[in-house]
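A short worksheet on the structure shown next.
Of the protein chains in this complex, one is absent; all others appear in place.
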Amino acid sequence: MRWEKVMGLEVHLQLATKSKIFSSSSTVFGAEPNSHTNPLDTALPGTLPVLNHEAVTKAIVFGLGVGAEIGKVSRFDRKNYFYPDLPKGYQISQFFEPIVKEGVFDVPMPDGSIFPVRILRAHLEEDAGKSVHDAIPGQTAIDLNRAGTPLLEVVTEPDFRTADQVVAYLKALHALVTYLGISDGNMAEGSMRCDVNLSLRLEGEQEYGTRTELKNINSFRFIERAIYVEAERQQDILESGRAVTQETRLFDPDADETRSMRSKEVANDYRYFPDPDLLPVVIDDETIEKIRAELPELPTTKRARFSEQLGLSQYDASLLTQDRPTAEFFEAVATKCNNPKSAANWLLGDVSASLNKAGIQLTESKLLASELADLILRIDDGTLSSKMAKTVFDALWDGETNVDQIIEQNGLKQVSDTGALETIVSDLIATNPAQVEQYRAADEGKQKKLIGFFVGQAMKASKGQANPQMLNQLLKEKLG
Amino acid sequence: MTQTTTVRDVAELARLTIADDDVDKVTQEFNQTLALFDALTTVDTDGIAPMVNPCAESQPLRPDEVKTLVNREALMQNAPASEQHYFLVPRVID
Partner (left out) sequence: MTFCYETIEGMRGKLASGAISSVELTRESIDRITDLNPSLNAVITVNEERALDAAAKADVARREGNSSPLLGIPMLHKDIFCTQNMPTTCASKMLEGFVAPYDATVVKRLNSAGMITLGKCNMDEFAMGSSNETSHFGACKNPWDTARVPGGSSGGSASAVAAGLAPLATGTDTGGSIRQPAALCGITGLKPTYGRVSRYGMIAFASSMDQAGPMARTAEDCALVLEAMAGADPLDSTCSDQVVPAYSSHLGDCVQGMRVGVPKEFFANDLNSAVAETIEASLKELEKLGAKLVDVSLPSTSLGVSTYYVIAPAEASANLSRYDGVRYGYRCDNPSNLQDLYLRSRTEGFGEEVKRRILIGAFTLSAASYDQYFMKAQQVRRLISQEYEDVLSKVDVIAGPSAPNTAFALNDSSKSITDMYMEDVFTIGANLAGLPAMSVPAGIVEGLPVGMQLIGRRFGEVDLLRLAHQFQQRTTWHTLTPTMEERH
């Protein structure tokens, strides 16, 4: 029997607004407990929700980013349940009429293919607070700073069949939301939370099996593992003739297993009903078009443009478009130096390595796009050899700013003057007759090694500034 | 008509306890009120949109600005149990 995994994803994105969705409290992370709260967030009697304009805009931006239909009239509903981090005893969400309806999100796979994911809907809702279980002994401590932060819940159809697809989707979603500036989309920090609905069915079957929901897994690695482990668990159950229980489960990475969530065991009837404190959210065409006109270029469009117009490989284009700062940096460099391939190589090579080593993001480094472009220009016009270029790069990395000045001050100009090089080569040949003899007597293969001696000597003589290509050519000519 | 178990189920949903002695009385009162609703079943509501509230307007939108209306101390002044600026409940095991 061959089993097929069928998965749908629900991703909660924290929207990057300054204030909360229904109150004017700050959304900034990491404040002292209960210091980013207003009467509504602590559900004091008599308080009322008022919708944040920016949360609506960001939801529309997302919808347009996945080519979805925007719900011209959407409503808020109350989802009722009791938990200490849910102060009102209900969460304001959108159950019946979401703000974003159906769309399709094209996910680029690592092999270059496109995997289209059907978005069922995306809706606005408020986040809950935090329960801290180990701050005070014997008690659970409730911090409501997070309560009321705007969330956009993105729900897909059960289109996923492999963990790779899931991870690719999450990466692409991260890229999209950071591009659009609507969320940090950071799984580790909790601004992007992924729940996986997973069921199995026999290959070829049309009907869906019973699914379980894997909640709140916060890294790609864990997601892959959780999917694998849960699929195995379900397979064991089904193959032994039993039925899978529909339930919510947590992934325990230490035990490498999924566990039923005890607190959610009590059957919950959420008693959804339209929230009478909020009126229908009406969005007109004019608003949608205005937002559409101001959308930044989407990652998919950029990726296509980088590979088609700028001649980059799909792979490089993908890497460079993973986040907006990198893409914009790359484009600025490529435009100024007119050498996209070189710009790509530098960014994906030395720049990337330096960033990793320092543990910082591109936006935090001292390197400017215009400086890198200048560097490439000086390589391309022959001023710098690749070896010297690295020296200039290091200087730029450390915060120096003028490429020409750096070259000047350090005497890094490549010697490409044929006259000077000829003199050096002639001198070398004259003063090293034994090596010349050896070279002339050797076969082609050995010659490739022996030329190294002359190259080294010439570099010493020129203080490293000899143009290597020209030097090689001259040596070959003169040595014969 | 609702049975005793349903009233208890509803009570649990609403986090209310009905004492054993009171169950019958509560169920009876519950059913009395339910009976009041029978009149609604006779009404033809085909194609009628449910009315959530009488307002004709659409939702006003608030600018995305941070404002603190009340300070933390005042917000927590009525807390039955708090420590280190947290609200406290008996420890929950997830």
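Worth pointing out:
Per-chain numbering from 1; labels A and B assigned in written order.
FYI, contacts are C-beta pairs under 8 Å (C-beta built on N, C-alpha and C of every residue); 3 or more make two chains touch, one makes a residue touch a chain.
Model, not experiment: these values are computed from the prediction.
The omitted chain makes contact with just one of the residues A:Gln14, A:Thr42, A:Thr149 or A:Gln165: A:Thr42.
Residue A:Asn80 is the one among A:Asn80, A:Thr149 or A:Gln414 that touches the chain not shown. Across the entire complex, the residue among A:Gly67, A:Gly181 or A:Pro276 in touch with the chain not shown is A:Pro276. Residue A:Gly89 is the one among A:Gly89, A:Gly349 or A:Gly456 that touches the chain missing from this view. In the full complex, chain B touches the hidden chain at residues 2, 6-7, 10-11, 13-17, 26, 29-30, 32-41, 43, 45, 48-55, 57, 59-60, 62, 69-70, 74-81, 87, 89-90, 92.
For chain A, the list of residues touching the undisplayed chain reads 39, 42-51, 78, 80, 82, 84, 87-90, 140, 142, 269, 271-273, 275-279.
We adopt the following convention: only the chains that are shown with their structure count from here on.
Mean C-alpha positions place chain A and chain B at a centre distance of 41 Å. Chain B meets chain A in the complex at residues 12-13, 15, 50, 52-53, 55, 57-70, 72, 75-76, 81, 83-94. Residues 17-19, 24-26, 32-35, 37-39, 42, 44, 50-56, 75, 82, 84, 131-133, 135-136, 138-144, 250, 261-263, 266, 269, 271, 274, 276, 278-282 of chain A are the ones touching chain B in the complex.
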